[in-house]
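Here the complex is missing a single protein chain, while all its other protein chains stay put.
Chain nomenclature is as follows: A, B and C, assigned in order of appearance, with residue numbering initiated at 1 for each chain independently.
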Amino acid sequence: MQAVIFHGPHDFRLESINEPKLESPSDAILRVTHTTICGSDLHLWDGGLPAAEQGFAVGHEFVGIIEQVGEAVTTVGPGDRALVSCTIGCGSCSRCRRGLHSGCSVTTAGGTRSNIFGFSSAFPGGQAEVVRIPFADSNVFQIPDGVSDEQALFLTDILPTANMATEFAEVAPGDHVVVFGCGPVGSLVQQLAFIRGAAVVIAVDLDEARLAHARQLGCETIHPEKENVLERILQITDGEGAASVIEAVGRTELVSQAALYLRPGGVIAVAGVIIANVDLPWALFLMKNLSLRGGLVNPQRHVPQLMPLIESGRLDPAQLVTHRMPLSEAIAGYELFAERRDGVLKVVLEP
Amino acid sequence: MQAVIFHGPHDFRLESINEPKLESPSDAILRVTHTTICGSDLHLWDGGLPAAEQGFAVGHEFVGIIEQVGEAVTTVGPGDRALVSCTIGCGSCSRCRRGLHSGCSVTTAGGTRSNIFGFSSAFPGGQAEVVRIPFADSNVFQIPDGVSDEQALFLTDILPTANMATEFAEVAPGDHVVVFGCGPVGSLVQQLAFIRGAAVVIAVDLDEARLAHARQLGCETIHPEKENVLERILQITDGEGAASVIEAVGRTELVSQAALYLRPGGVIAVAGVIIANVDLPWALFLMKNLSLRGGLVNPQRHVPQLMPLIESGRLDPAQLVTHRMPLSEAIAGYELFAERRDGVLKVVLEP
Amino acid sequence: MQAVIFHGPHDFRLESINEPKLESPSDAILRVTHTTICGSDLHLWDGGLPAAEQGFAVGHEFVGIIEQVGEAVTTVGPGDRALVSCTIGCGSCSRCRRGLHSGCSVTTAGGTRSNIFGFSSAFPGGQAEVVRIPFADSNVFQIPDGVSDEQALFLTDILPTANMATEFAEVAPGDHVVVFGCGPVGSLVQQLAFIRGAAVVIAVDLDEARLAHARQLGCETIHPEKENVLERILQITDGEGAASVIEAVGRTELVSQAALYLRPGGVIAVAGVIIANVDLPWALFLMKNLSLRGGLVNPQRHVPQLMPLIESGRLDPAQLVTHRMPLSEAIAGYELFAERRDGVLKVVLEP
Partner (left out) sequence: MQAVIFHGPHDFRLESINEPKLESPSDAILRVTHTTICGSDLHLWDGGLPAAEQGFAVGHEFVGIIEQVGEAVTTVGPGDRALVSCTIGCGSCSRCRRGLHSGCSVTTAGGTRSNIFGFSSAFPGGQAEVVRIPFADSNVFQIPDGVSDEQALFLTDILPTANMATEFAEVAPGDHVVVFGCGPVGSLVQQLAFIRGAAVVIAVDLDEARLAHARQLGCETIHPEKENVLERILQITDGEGAASVIEAVGRTELVSQAALYLRPGGVIAVAGVIIANVDLPWALFLMKNLSLRGGLVNPQRHVPQLMPLIESGRLDPAQLVTHRMPLSEAIAGYELFAERRDGVLKVVLEP
């Protein structure tokens, strides 16, 4: 089969490799119909996130058709349309039981490796024709008739990531919510903040086109090079500050600044991927009783909540798809996405 | 001044009485601009709720302009547009501190009297030109510029009641929510269920016009004399049952039935006013791990959450106003409302 | 092997049957070391709970040693000391994912049968030498070194049941909590209420010896035939009423009465097994904003929370064991337990 294979930064190659087989009675084999490139794939692409090895298939956002399941699998069967969580949990360890599959003791081998598809040879990724899914009953979800493959693709990672952030932020009816970033994750955060009852969502970004899109969703917008962010937030919130700030860009300085924009009792939630340390202005935390939360996504917890919102038509994440191409053109897709050309938001690859 | 005075069932009279005066440094005097008739006023009107005395002004939903405040009042001043909570709390007793102003130890005189405006001479009501508001800092809220008097009128009782019910029901993103009743409270419950993220709201009523209105809000609808309620709910929820059922009619048998329609872990919330005992099918509670909640509203807790939703335009309760008339025609207003003529939903009276 | 076999009310027989075998890669085979008789076993014994068939092994509270596991099992292996949840969940369906294994779509076969061990031939019980455990990764927990088999026995059902009730009741630091019943479940509820921070636990029972035991745990006690329950509760709570009432007897009239004893905002939680309808004084729910909750236990959710409390010595449920006998004397054990002889609280049977 064909797959996008990691050989180093800026060196991804479309290659032919053997199809995976069932290895355990709890495995499933999925034939991929749609896969997409995630912002965190770019960290592999540009070397920001160093990989310890090479030669594995990349990609952790993919959906398809179940081809085969092990004898112990009860929730899906051959022929089912299915989506797969990007983080792989055994479903039974103490962490998975608490909804923290991203920290699964079994699949991270006690914390010694990543348990996300497509970051090592332990769990080859889904920018490929066929993928083996360990612990299928924990990590695979059937796609209902009313939901398209492209919509379901967003449930594998970034829609749950956005939902996690609004949950971390405890977005509640009537809230004023600030969202840093209007990229794919930021846009979904904005939509989910409204779904959770936010009265006002304030989107901050440097890209005018993305700000225009946020306004179409009903957001107030701020361009930080053209306006004073603090002044505008205080003006919109009647001098009170926001109930929460959600960081959906991935920059430490935005986390540091967020405390300024909050009302007493406010919350900062980080959806962006940040590895560096954060310099936290604790005096503001002390005086205003603030909270800060972040982490990796666990789609296993979020899919059951988000699927009905797509099914009922309240939420259509597939509107973020700007480009579609065959898997054979994946390398061009990476370049397009890395360079943010053509107003790209989300590139779907079809094997 | 003129006021609607209670003399017995079907015997409300427009009479001239003395204007109230400040009695305590924590009082405020409000000149009423808009007041409305509530479903619970009808219980006085039709005798369903017996009053121990007569001669008091009725009405507990009213807004206006502050005319005077006592020396201890800090949150409003003369000239402010203001709304008043229907239940009166001292704001300082252990119950008010827990957000249960409806059970205020001080204003209920230790549980020996009602602390709602317009049900006794202890707290004369707001279908009048002027009202004295005890504990103004606890019970009065300024109306912001972007909110009309008519919109604010809904914050005195029924919008908080609807919000309390969705809170009791723990409505969460992705939920399927059943709402019994499409009257004023039911309609607001439906809108707030969507604001809290419900994927699907299923409205049940016997009135086709009201069901049509619910469909305009985006609800699925069921007419229980034309369709089998259980079958339809199971069909809409894929056989699973609803996450919550909200009773917004006020009939014991609907509370009894609700358990049938719920999925495991479901919740029944009662917004309707019910005095009689409820016959509860406990076997369903046992097998499905259900919860049941009800109570009187505490607008004091809900106004800060709901006001920004009106201000931002996400919610416009004033769309439920079907009739407007001067206070001098209040008796005709009662008759219209009691007989449900002319598609009446909400009658606004203007002194 | 030997097992206690159901043939009808008052007709349980110790018989020899074949040992169960692995049937699925997710099964485990457990050799029972300790099992006990539960109050709900008595419902089978006395006919209160009719069984549709006969010939199956009874018993749903048991621990032992894992003898064999299917190829898909990851959390336990041969030789492990292990306890088993009384309700059996697949661990992967939408209900199990929400922590409601008692309503598991798979093991209840879509709601058409009980998924508790020992109530039908679908899931033969643990008053036997060997038991087959379906979906072992979901339903089996290793017993740590510091916890005895007898202590672990309580984690299979009644300690989680008691914990569920205190969770339903939202017991919080500083609360006054009323517990109806001082039997095994009631006593554990009392201990867990203190562990959750209750300031005062008020135990109500008709049995003086059991009340004395509650006093040893630090409870206030009320004998309802000797004292007026309402008066005493109001006296202890300074006229306010309790924050919660937990029913641990299983009588509908106690649920009906509970609303009387609550302060505004209070909660009724039902731990007892009740099948009949409950007559609910809704006027009290309306005036006091009350909640009511009940259901079947899901030890899968509670074991991870309760195990450390036993391990650290804060909680020792094995103190409730009053009688120990070999499995061969099980029938005598049933008679003793059914007749409440010799101050019996919990009878442990050892195969």
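Odds and ends about this structure:
The criterion applied here is as follows: contacts are C-beta pairs under 8 Å (C-beta built on N, C-alpha and C of every residue); 3 or more make two chains touch, one makes a residue touch a chain.
The structure presented is a predicted model; accordingly, all values stated were derived computationally and were not measured.
Note that of C:Gln54, C:Ser121, C:Asn228 or C:Gln305, the residue touching the chain absent from this view is C:Gln305. Which of A:Ser121, A:Gln235, A:Asn289 or A:Ser328 touches the hidden chain is settled by the complete complex: it is A:Asn289. When the missing chain is restored to the complex, the residue among A:Glu67, A:Glu240, A:Glu329 or A:Glu350 that touches it is A:Glu240.
Contact with the undisplayed chain is limited, among C:Ala109, C:Ala199 or C:Ala332, to C:Ala199. Against the chain not shown here, subunit A presents residues 94-95, 98, 100, 102-103, 168, 240, 252, 255, 264-265, 270, 273-283, 285-296.
As for the chain not pictured, it touches subunit B at residues 24-26, 70-72, 74-75, 90-94, 97-98, 106, 137-138, 300, 304. Interface residues of subunit C facing the missing partner chain: 163, 172-176, 192, 195-197, 199-200, 304-309, 311-312, 314.
In this text, only the chains that are shown with their structure count from here on.
Averaging C-alpha coordinates per chain places the centre of subunit A 41 Å away from that of subunit B. Each of the following residues of subunit C touches two or more other chains: 94, 98.
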